[in-house]
Structure formats: structure tokens, C-alpha cells
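The complex is shown incomplete by one protein chain, all other protein chains being positioned as in the whole.
So, subunit A:
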């Protein structure tokens, strides 16, 4: 597609009048559509974190940020996973979901997560209110809190290729 577009631009430029206006070639690098979310991920899905400090923990997927990364949280009160960005490829999306329609994510900015050294007061504040809302939703379902607290681990005889998440 891009090769054809570029060939057309080259031919236009060659065949144009002396006062030709150069057009920039289509870049092969730019991914203008953005990261496509995996089909089974929906805001509210419980995901299993596969790598990093919180590997094995289950977290609630809140929304996809502009950079394509997922915004997740434990909630922090339940299993210690804070508001965090994670790449969707380092996460297993389970079919379990929580209702997150009442959750307010409007004041969360991606800038907060770029400097992990200091926890901004705004972030701490948002974490608190978010945790409260999510905890209310978690309590509505039987065993959901225990499920969120438990960590996912492979045991002897487990075959991930046969598992249904």
C-alpha cells in the first residue's frame, strides 16, 4: 500500500511542470492507527500481570492510554498493585470482569507515570478514591476479593496452552 503511494508520488514529481512542488514520501515507520487492543480486553476486565514486580498478580484493566499502554490497578488496597501502566502483551486477559462504569479516570494523565521516583500527591489522591469505588464493586461479587488477592502461578502438570482464562 505504502510502496504504491510512494511510487505514485515519485511519478507525479517526475512528470510535473518545472514549478513542481515536492511532496513528502509516506513514512514506513509511523503507526498512525495506534495500538489495537486485544479482543478480549474490555475496561473492567481482570488481567494477570505476567512480568515485572507484580508478576502473578491480578489487576483491573481501567482503560487504554494514548500511548497504547494499559492503565491497571490492583486495586492497591486489595493486592498492592498501584495505578500503573502495562503493555498489553505482558498481560493475560481473563474473561472475568468488574463493572467500572462508575469509575472516574478523567484527571489521570500519562505524565504521572513517567517519573516513577516520586509519587505525586495527585496520584496518591486518585489511587485512594479509585480504590474505594473499585472495592465497592468487588464486594458485590462472591469471592471476588479473595480472587483478586490470590496470585496466579503455574503448578506441576499445568499446561497453559490448554487453559481457558
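The working rule: a contact is a pair of C-beta atoms (placed from the backbone, for glycine too) under 8 Å apart; a residue touches a chain by one contact, two chains touch by 3 or more; residues count from 1.
One rule holds for everything that comes next: contacts and distances are computed from a predicted model.
Colleague: For the chain not present in this complex, what protein name does its UniProt entry give, out of "LYR motif-containing protein 4-like", "tRNA (adenine(58)-N(1))-methyltransferase non-catalytic subunit TRM6", "Ribosomal protein L35A" or "Cell cycle control protein 50A"?
Modeller: From the choices "LYR motif-containing protein 4-like", "tRNA (adenine(58)-N(1))-methyltransferase non-catalytic subunit TRM6", "Ribosomal protein L35A" or "Cell cycle control protein 50A", the unshown chain carries the UniProt name "Ribosomal protein L35A".
Colleague: Who touches the missing chain here, A:10, A:120, A:136 or A:154?
Modeller: That would be A:154, which touches the missing chain.
Colleague: Given that one chain is not shown, which residue among A:11, A:51, A:132 or A:146 touches it?
Modeller: Residue touching the chain left out of view: A:51.
Colleague: Going by the contact rule already stated, which one of A:91, A:108 or A:138 would touch the omitted chain in the full complex?
Modeller: Checking each option in A:91, A:108 or A:138, the one touching the absent chain turns out to be A:91.
Colleague: Which residues does subunit A use to touch the chain missing from this display?
Modeller: Residue positions of subunit A that touch the missing chain: 38, 40, 50-51, 55-56, 88-93, 151-155, 157-162, 165.
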